[in-house]
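Rest of the complex left out; these chains stay put.
Chains here go by letter, A and B, matching the order in which they are written, and residues are numbered from 1 within each.
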C-alpha cells in the first residue's frame, strides 16, 4: 500500500545481521525486492566456492544486494544534507544499488571464464528486458529502467551517482567487505562505515571525503587489502574453482564429442552454444548446478565423474606455489608425466593466478584506469588520497600476483604402478615451489 | 597425519563466526568431517524456510554440527577437570555431537510430516549402515559406531553423556540458539555460554549446574523462549512451510493419480512409496528440491505449478489468527466457499499450529517427560531449577500454542467473478481473528 508520493504507508524493515535493520520506505524498492529475478539471488551464494574454505560464508547475493541498497540509502540521506537534486535521482540511485548484481549467475567467476558470458550484460538485459524487474521499474516512467541500467553500466551522466555505486570506495564494496568478514568470521573486514558516510561530500563527478576522515578511508583500504588475500584469494577456494571450471570444460567437450550423457545438460546447452535466452538464464541457479553435478557423479566418463565427486564431497586438489619463470622449463615434462600415469593434464594439472591492485591513483590513458579517491582539504581543495596518506601511498599502484599449481595429490599418492614417474613428479613440483 | 594416540600432528582449526575457532585434535573427527554424508549437510539449511523471513538465516546444518561438536569439546574439557573416564568415552561424546543431525534431510520438518519419515532413524542408519561415516567410526573398534548411535538415540548407558547432547540444556541447543541469533541478526539468543560451561558439574546421570551460575541458566532458558516465538515459529516462515508441505502432498497425489509429469519425481518416488534406500536418501538435499520445484513451475497441473511458483518466488500465503473453538462453526462454510471460487481447500486453506513448552520439571509417567535441570547447592545437594528460580518457575510447565489459518490473499483479492463469496470469506476470516 503506497501513498501518492510513492512512500509506503508504513516503513518496512528487514532484520539484517550486518546493518541491524534495512529500511524500505519506497514502494518501488519494496516491489523490486519481490520480483522473481531478485528473489532468485537467494539461490546464488555471494562468495561462490568460499564456503568450502570458510564454512560460515554461505550467504547469498540476495543479502548482499539488500545491504548495498541500505548503505546507499544512508549515503543518500547524508549527501542530501549537503545538496539538492531531483527526487527521481534518489530512486535511480537506490534501485541501481539494489539491482547492481541482478545479472549474476551461479559461481559467476568460473562460468564467465569458461563460457565467455558476462554478468554485466545479463544485468542490463534483466533491467531493460522482459522481466518482472523491468515491469516494476517502468511504472516510474518510460526512461527509468534505462537510467538505472546506465548507472550500473557507468555511462549515466550524473557521475556522482555512478561513483557511489562503483568506484574504489562505494556502497557495493563497503557492504561486501563488512558482510563477508561477518559471515566468514575473520576480523579483517572491519572499518568505521558510519564515519565514512558522515565525512562524504558530494562533488560534481564523485563523492569525496573530508580530510579529517582520512584515517577511516585508510582503514577501509587496508581492510580491503587484507580481505583479498585472506579470504577472496584463499588457495583452497581457488582449488574448488579450478575443479568447477574443469567440470564445465569437460561437459562442453563431451557434448561436442556427442558423448551420451546419463543426464543431458539441458540447462546449459544454450550456454554452451551461446544461444541462451533471458528466460533460460534466469532459471540458472546453484541448485541447478548441484543437481547436475550430483547426477554426473554417476556418468561413465571417468573424468567428469571424478571431478563432480570431488566437488560434491570436497575432495579438492592440493597446490604448490608456482613460479611462472620456471614454467617453461618444467611444464612440458610434468604434463608428459601426468599423461603417462593416466591423468589428463588439462584437467589434473592446472595453474591458477590471482592478482590484485589494492588502490590506484590516476594513470591517464592506461587500461582499467581508475577514478582515485579524493580528500577535501580544510581549504576546500581536493587532493588525491595517496598524496596525503603514507600507508596508502605505500601500497598504491602495486599489483600483487600469486600463481599456484593445482593437482590431485591423493591420486598421486595412491599411485602404485608408476613409482618412478611419481617420484619425478614430486621432485618437479618441489622444485617449482622451492625456487 | 595422525599420531599413535589418534591425535593429529598439528591441531586443525576452522574459523567460525560464532565460536571464533573450532578446534580439531583427533584424527577421528577430522575424517568424519571429510565424509561425504557429513559434507552433504552443507546443502541443507539449518532453519529450513526461515531464510524467507530472516534473510540472513542461510546457514547450513554443516556449520551447526561443527558448532555442537565445538561446544561439546569445551564441555568435555571442563568436565574432565572434575572427573576421569575412559578416553574412548570422550571420543564417543565428540563423535555423537558432530553427527547428531547427520540424518536430517532437506526441510526435514515438512518432509517428516508428509512422509512419516523420521530423521532420527536415518541418523541411526547412516552411523551404523553402509556409509563413509560408518567406515571411519568402525576403525575405532567394532562397537564404536553402535555406541555413538546409542548416545544419539538416548539409549547409551552413560546417561551423563546422553544429557550433554540431548536434555533441556545441551550442546545442541546452545549452539543453535547462539548461531541462529547470529545469522538472523536478532538479539534474543544471547547467553553466557562460557559461564554455563564453567559451572557445569558431572553427576552420575546428568550434568548439573553450580548454584552460583543459576542466573546464567535462567538467561539461557529465557533466550530459548524468546527464540521460539520470535524466530522459529515466525508466521511467515510457517507460511512457506505450509506451501512446501502442500507441494509434496500434491506431488504424491498426482503420482497416485498417474498424472503425467513433465519432470517425474524420480528422487522422491521411493520416499512416496516408502522404499527409500540409504543411498537414495543421502542424495536428497535442498538443491534436488529446488530443482524439482523449479521444473514443476512449468507443469500443467495448476495447483502444483502455482504452489511451486509461490515457493520459488516467495509469494507466500497470508494468515489470520485462528481460534480452534470457532473452527467447527466457520470451517465447513469457509471450505465450501473456497471450493466455490475455485480454490481447493486442501491446498489453499490451511491451519498451522505451533506449540512450545519452554521448560518443564519432572512429571513422572507423562508422555514426553523431560529430565529437569538441576542446581548443585553449596552443600552439594541438588535442587530442580524451577524451585530456585522465580522466573523459570513462572514459565515452567506452561505449554503455549498458537494457531494460524493460511490462505492466498492475493488470489482472493484478484477475484472478480465471485464478489459475494469473496466478501463472505473476508467476513468469516475476520470473525476468526477477532474472536
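One rule holds for everything that comes next: contacts are C-beta pairs under 8 Å (C-beta built on N, C-alpha and C of every residue); 3 or more make two chains touch, one makes a residue touch a chain.
Note that the coordinates shown come from a computational prediction; the quantities given were computed from them, not determined experimentally.
*Asks:* With 2 identical chains placed here, how many copies of the sequence make up the full complex in this file?
*Replies:* Every protein chain is the same sequence, and there are 4 of them overall.
Just so we're on the same page, only the chains that are shown with their structure count from here on.
*Asks:* In their complex, what parts of chain B are in touch with chain A?
*Replies:* 14-18, 20, 34, 36, 39, 42-43, 51, 54-56, 58-60, 62-63, 66, 182-186, 283, 285-291, 294, 312-315
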